[in-house]
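Omission of a single protein chain aside, the complex is shown with its protein chains in their original locations.
What follows is chain A.
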Amino acid sequence: MAAHAPAREKRATTLEERARQALAGVVDPELDEPITDLGFVRSVEADGDHRLTVHLRLPTSFCAPNFAYLMASDAKDVLTALPGVGAVTVLLDDHHDSDLINRGLATDAGYRGTFGAEAGNGLEELRLIFRRKAHAAAMERALSALLRQDPSLTEERLHDIVLGDLPSTEATSALLRRREALGLGTSPSDPVMVDDHGLPYQAGEIPLRLRFARSVRLSIDGNAHFCRALLRTRYPDAAQDQSPRQEDSTLVTPEKEHTP
């Protein structure tokens, strides 16, 4: 994702450009990526009165409505916060809950106002679960890279690895961002291999915990690839809007060969 950062930092001039830049700050919690990179932003239009209309799209009609709502309402929030913006309309297209969600967004009904009896207390716990998963995956990526780099390093010895031992790579900055999002320490002396609450594991536990973190990472990566591909199958023009997810080692045959 670092490769795209310079483009985002470019001075945005028009309202539409500023809107797209703001939308790059909205993340799909499940895939741990900006909705702009995923191609979920279908269109951004500003009219003469600085009114914004944004259409969002998802890989299937049956994507989980709670995540769909989270992304759409986060999008509306970041757009509404833009200086000088008029009315903001965010529309989720072609989803089984499009009517419900779009009505809720238009009236700023909030999560409970949108879903009524189906909503419980709120979506904060859901966000937290996925921030934790994103952290576990980022931790595994950083540590596995370290293990590959230094064949003499054993998994048990990861216990003693602190943030300051990590090379300055994108994987390390990604880990630091995930730790920050969870409120975990980011000082160079903080241990890397920690649980959801930032507590270090016993050395003996580490191989199994690392193994579990790997399956979390595998799950997120696999879903991210599949959701991207499904979006292109559903909306062939989405391909041009998607940024590739880092290195896609799982794909061997050319994508376009099978996308009718």
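As a working rule, a residue touches a chain if its C-beta (ideal position, glycine included) is under 8 Å from a C-beta of that chain, and two chains touch if they have at least 3 such contacts; residues count from 1.
What we mean here is this: contacts and distances are computed from a predicted model.
Engineer: Out of "Amidohydrolase family protein", "Heme exporter protein C", "RNA polymerase, sigma subunit, ECF family" or "ABC transporter ATP-binding protein", flag the one the UniProt entry gives for the chain missing from this complex.
Structural biologist: "Amidohydrolase family protein"
Engineer: Of the listed residues A:86, A:167, A:222 or A:244, which contacts the missing chain in the full complex?
Structural biologist: Of the candidates A:86, A:167, A:222 or A:244, A:222 is in touch with the missing chain.
Engineer: Of the listed residues A:122, A:167, A:188 or A:244, which contacts the missing chain in the full complex?
Structural biologist: Within the whole complex, the residue contacting the unshown chain is A:122.
Engineer: In the complete complex, which positions of chain A touch the hidden chain?
Structural biologist: On the chain A side, contact with the omitted chain comes from 30, 59-66, 69, 94, 96, 115, 117-123, 125-126, 129-130, 133, 211-212, 215-216, 218-219, 222-223, 225-226, 229-230, 233-234, 249-253, 257-260.
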